[in-house]
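In this view, the complex is presented without one of its protein chains, the others remaining in place.
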Amino acid sequence: MKFTFVIGGPQGMGVDTSAHSFARACAYAGYWVFGKREYHSNITGEHSYFTITVSDKQVHTFQNNIDILATFDERTLRFHIADVKPHGAVIYDEEIDITKYKTEKDNILFVPIPYNKIIKETSEKFGLGDIKKIQVMRNSICIFATASLIELDSGFVEKTMEYIFSGKRKKVLEPNRYAGLVAYEEVKKYRNKFHIKMPKIDLGRERLLISGTQATALGKIAAGCRFQTYYPITPATEESEFLESVADQYDFVVIQGEDEIACIALSIGAALTGARASTSTSGPGFSLMMEAIGWAGMNEVPVVVVNHQRGGPSTGLPTRHEQGDLKFAIYGGHGEFPRIVLAPGDIEEAFYITASAFNLAEKYQCPVIILEDKFISNSVKTVDMFDLSKIKIDRGKTLQPDNKSNFTDTTLKKFKRFELVDDNISPRIFLGHPGLIFWNTGDEHDEFGHISEDPYNRLRMHQKRMRKLEKIIEEVSVEEKISIFGDKDSDVVIVSWGSTKGGILTAYENLKDMGYKFLFIQVKMIHPLDADLISEYLNGRLKIAIEQNYSAQLAGYITEKTGIKFDKFILKWTGRPIAEEELTNAIKNAITGNQKSIILSAGL
Amino acid sequence: MKFTFVIGGPQGMGVDTSAHSFARACAYAGYWVFGKREYHSNITGEHSYFTITVSDKQVHTFQNNIDILATFDERTLRFHIADVKPHGAVIYDEEIDITKYKTEKDNILFVPIPYNKIIKETSEKFGLGDIKKIQVMRNSICIFATASLIELDSGFVEKTMEYIFSGKRKKVLEPNRYAGLVAYEEVKKYRNKFHIKMPKIDLGRERLLISGTQATALGKIAAGCRFQTYYPITPATEESEFLESVADQYDFVVIQGEDEIACIALSIGAALTGARASTSTSGPGFSLMMEAIGWAGMNEVPVVVVNHQRGGPSTGLPTRHEQGDLKFAIYGGHGEFPRIVLAPGDIEEAFYITASAFNLAEKYQCPVIILEDKFISNSVKTVDMFDLSKIKIDRGKTLQPDNKSNFTDTTLKKFKRFELVDDNISPRIFLGHPGLIFWNTGDEHDEFGHISEDPYNRLRMHQKRMRKLEKIIEEVSVEEKISIFGDKDSDVVIVSWGSTKGGILTAYENLKDMGYKFLFIQVKMIHPLDADLISEYLNGRLKIAIEQNYSAQLAGYITEKTGIKFDKFILKWTGRPIAEEELTNAIKNAITGNQKSIILSAGL
Amino acid sequence: MDTKEDTKEKKDTKKDMYRSDVEIDWCPGCGDFGILQSITQALAELEIPPYKTALFSGIGCSGKTPHFINTYGIHTLHGRPLPFAIGAKMANPELVVIAISGDGDAYGIGVGHLVNAGRRNVNLTYIVYNNGVYGLTKGQASPTLRRRAQPKSLKYPNINDNINPISIAISAGYTFVARSFAYNVKHLKEIIKQSIIHRGLGLIDVLQPCPVFNTVDTREKYLEKIKILPPDFPTDSPLKAIEKALDTEHLWIGVFFKIEKDTYEERYSEILKNYPRLSPSKVQDSTSDISFAVKNFVI
Partner (left out) sequence: MDTKEDTKEKKDTKKDMYRSDVEIDWCPGCGDFGILQSITQALAELEIPPYKTALFSGIGCSGKTPHFINTYGIHTLHGRPLPFAIGAKMANPELVVIAISGDGDAYGIGVGHLVNAGRRNVNLTYIVYNNGVYGLTKGQASPTLRRRAQPKSLKYPNINDNINPISIAISAGYTFVARSFAYNVKHLKEIIKQSIIHRGLGLIDVLQPCPVFNTVDTREKYLEKIKILPPDFPTDSPLKAIEKALDTEHLWIGVFFKIEKDTYEERYSEILKNYPRLSPSKVQDSTSDISFAVKNFVI
């Protein structure tokens, strides 16, 4: 059982909240959900919508074809009706003239809702006054109506309403519940005309309904990060705002800097004191951070930078999805310095990879860049409760201040912060370490951190830093570098990164049923790249790259490192993620057809 | 005939000037010179030195082995004496105890100069007072002494002195000339012990003695660029300061911005008005410019950015040489946008490529990045007079305001600045074009330049921009993309870019005599890369990459685009350029030996 | 510019011509509407031809303004409208140039450009939409939000003090410094006109209610505090101006400061004899003779 629900409306009118309540109600009933948000770079008025795919098994991505379209304005109806499946249902305002839509789509169920009537009745009952001012109630009505149609117990919806209308908003709970229940009753009469039913499932275990930004923030908390900086930017801000909301509990210093240059500098400054420190941003902010990321590379400072990618270049499509910053993350900043680039493929990985990023940063003493993308960052999903036992704290070669050490100020020692050691990782101390001092500089430096222009020192210091990349490839486990899915016997291999993972896994299931198989390599540690490891899987197979950018950036990087070229490309850069059906088809075409590049464009 | 002269001394004490006078005097005598500067990131006191290689034929690079070491302090002697060739000469202050150097180096000629005696005599003659305050005169003495040793007519040195001591400095001309001529006489007695002689050559044509930054500035002037912005940074500043010095003559607006972000924004603003506009910087500034370069890519604004590369990452080696920013120039900035990356290989090309960059920028309406490197930017060289007839102005599809057009304000038209046309180049007008208006935005936009989040518009607009890259590859001539040197029948091919060109050409000549040959591909238009063109030369040959960075960035980029891997790497990242001898040896070893990477480190 | 042509244009300039056909997507009740109207009215009343005008904006709700106006409209980067605008103005001084920012844009990420522009006195007008929040990113505190204020999006009361843009602009060297109120279109329009006419760099700080996110600085709160500077207020004294700007009891609106000083264009015409006549926008279609410039290098 799997179906897709879409709700839309003017931005700023509660669509987000009602979509979230629907997802939550389904989750309460024991189902798995995946919710994707599409919105404009605008505060009030533009059309935004939410697509929620629900199933009794884990859902990894969304579908374009709609089973239930829930609307309360005509624009949403007009925009989305073409995508409603045969035998699907449309919830609409009875005051809208539906005739033309009905003739267009004669195989779907139209469920009229007397929004104004119910709102009026509710207003009278609770003395709420002018119904024009409480139109936002349409959201609750719409959700209850949907629940009713699919026989989702109204109790689950009520429970989400109680969750949402709490605190300051508590006073509107009862009217919303009342209006909703009226609609719930009203719609019961359509149940027998509709095929989707949602009986309660008992899973018997705790899960989370969570977004990518939230999972990332949790990863930071779990890993002991206690210093976050940010400058507001879509779609990254939510991560920091969530951290602000729990700051007190975790002694978490969250600073809104005056710009992204300040943010990265603040975090590097904090990291020097031993704090696990991070900053989160998106494309434009990431561009501004490059000079200082290079400084961190030069001074071997562990700092974690999360780039929640959005459509580029420049301001681009600020609220839309893209995977356009990969090469920039790998090569950004003048000169050469070691860094690690990680890419979680889903919301769970956003948590686990973020947490482990701090270990990598401290073990290899370099900046770590986490590339998320808007489709992960802003989507919500039901996931199993995060397992803290999978995370260990490893602070690398960091010398903790030894309070018992017996020094006096006259025994003050210069610490060789950049000692040339065999494994290229110099022991590290923090600012304030008793009895020791060191220097840092963005200039090439000697072992103490003093400026040195000596060519031989340069030869070794640059080498020391850059060789860490080889060490990282050697030491990081295969599981942290890549994930392998699908059929190892297949002569087709798909390589991808980031949020396409969910779609590829889902398409795999679909295609298996249709008789097609493939091996799927999800690259998680993209830089430094374990070229040998990946080559192994590429050689002798039809190689398909799937990416949400124009130039197939990961594929290009793999070719650079292995010399192996890809045969087929499935690409999309409309700012919209790839839906299950679109991807299933595209992969089938890539396997069977002879088009080299398949360019996708579905989705509003 | 070819020899190498080194002069050194504490920074800020006139070494630059005296090296320049020596080069100029040789040039006046009809010789060809190549001068390389090594200096610290310091104003006064650190050791800096100049290496000048002189020949009766064009010189493309410098040598590490010294024929004449001209010194007036002991530090310079100590630093460089090891590199003086057998039968070479050392000019030194007679007051220095030379014994230990003499025993170390018993096969060279030591020429003592009575600096203090001469200065004292001069001071008395001209009434200059305390000789401690006129020690800077050592420079002139040293140059005259050298000239005398090699029988360079003192008239040529006097002519350079007249050139240097002009304007405000004119009053010191006579004392310097006097002191110099005393030394000139003094040294004559050593002539018969030394083998290098410099009779006058009559070339019969005008040449220039010029640096890379100056040649770049001239390229801008020639191409009609009239708007330059800069923020001081080594080694780029000299380019802008030269433009300031001739600004009035050329109606050139040169603005020193408050930072590099302002500089690139100022230049883009100017470019929008139709001005040919540029900015010049080095690594750290280049990092800061990336966000706005992306804006120019998005809005198809022709702007030329020169990055005079220096040692990175971060502040790095601010006065030293490196080619570390290639991948960053290609991939810098979030998201994907078209740009062109050009790399001149010598000072002549710095002129011609800079001039043509403005045509490319306007024809393809995109930012053009010129990657120079400190070894080009700060070196000086005798070159043939630049040939303006080789440069044409091509402003691309730019509609000039038509003053005769008969419009009234009521006929004001919205201009489709981003019209979707077959060849992906929309006609362009400038701000202020009568009767028309348009919009620009860093957001994805429609044909008028208004924000659009429509997926189909996005699909086409992004494609329109990115497809310009293919068009560029198709249309730009082979000569502008690459230069081919050496032996086409050889089964060895060397690929390189930027300032290594001179060394490779010189090594070619040396190795030819030793029986080794190779084909040499110098890539000038690195991005977009004509992969097919380059593959043609790579296939079937032993492929050697020569670069002055750690990770062989060009080689990697070629592998990405062609799938072809390199066999051998000659790399250097000490901040010092590769000398003729070092490169000759390295290439020989790469051809004959089996070391995969040859890491070089010569030079102080 | 040819005066004959000019007169003809003036006659035909129509007020409504300045509004573009792009649908405005600001929230209902937003102060930005008043600013938009003030700008188009000011342009119309001054009869400046649209194609001679270039508006440069930053990023934010405010940043969308140029799209709604029929002039050349350049929507630049967050915090950077000033350097883009200055580049255009210096390359083509015939343009009437207006820069537009939000308060985050101008006083936060862009304040380095704001301060340094004060040293140049370029002849342009800088209008800052001051709503105390980062509007387009959903209501975080901007640099003008007071300490301890807590508009609806803030998780805890504002931890930063606010900056005083008037006093900063005067300290930085602006030669025209004013404040107005977004809902007072007439007042604002007059100030914009004055600033455009002013020979030099003008900063107009516009108090702009953001009813959606800035739930503390409401229209009502503003009306309580706003006071119009008296007509005889001396606008030539930086100290008096700063004193008024530091007043915590009232929010003064009007022109705080206005002095005459040579503009950046005038300063360049001291260095470049043909400037502004041969400005950089006048590119020739043939290569330029380099013989003067190579003089010193010729051997």
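As written, the chains take the letters A, B and C, and residue 1 is the first residue of each chain.
In this text, contacts are C-beta pairs under 8 Å (C-beta built on N, C-alpha and C of every residue); 3 or more make two chains touch, one makes a residue touch a chain.
Not measured: the values here are computed from a predicted model.
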Candidate in contact with the missing chain, chosen from A:I134, A:M198, A:L218 or A:V304: A:L218
Selected from A:G129, A:G155 or A:P434 as touching the chain missing from the view: A:P434
Which residue of C:L82, C:V97, C:I168 or C:L251 touches the chain not shown here: C:I168
Contact partner of the left-out chain, one of B:G12, B:P434 or B:G563: B:G12
Touch criterion as defined above, residue of A:H450, A:R467 or A:R541 at the omitted chain: A:H450
Positions on subunit C contacted by the hidden chain, ascending: 107-112, 115-116, 118-121, 143, 156, 159-164, 167-168, 171-173, 238-239, 242-243, 246, 261, 264, 267-268, 271
Missing-chain contacts mapped onto subunit A: 24, 27-28, 163, 206-210, 214, 217-218, 221-224, 226-227, 229, 246-253, 255, 257-259, 261-263, 265-277, 291-292, 295, 355, 382, 385-386, 388, 391-393, 395, 408-410, 412, 430-443, 449-451
Residues belonging to subunit B that touch the chain removed from view: 12, 40-46, 231-234, 237, 241, 244-245, 247, 256, 258-259, 284, 314-315
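In this text, only the chains that are shown with their structure count from here on.
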Distance from the mean Cα position of subunit C to that of subunit B, given in whole angstrom: 40
Subunit A and subunit C: spacing of chain centres that average the CA atoms, whole Å: 37
Junction residues of subunit C - those touching two or more other chains: 59, 75, 77
Set of subunit B residues in contact with two or more other chains: 291, 295, 441-443, 451
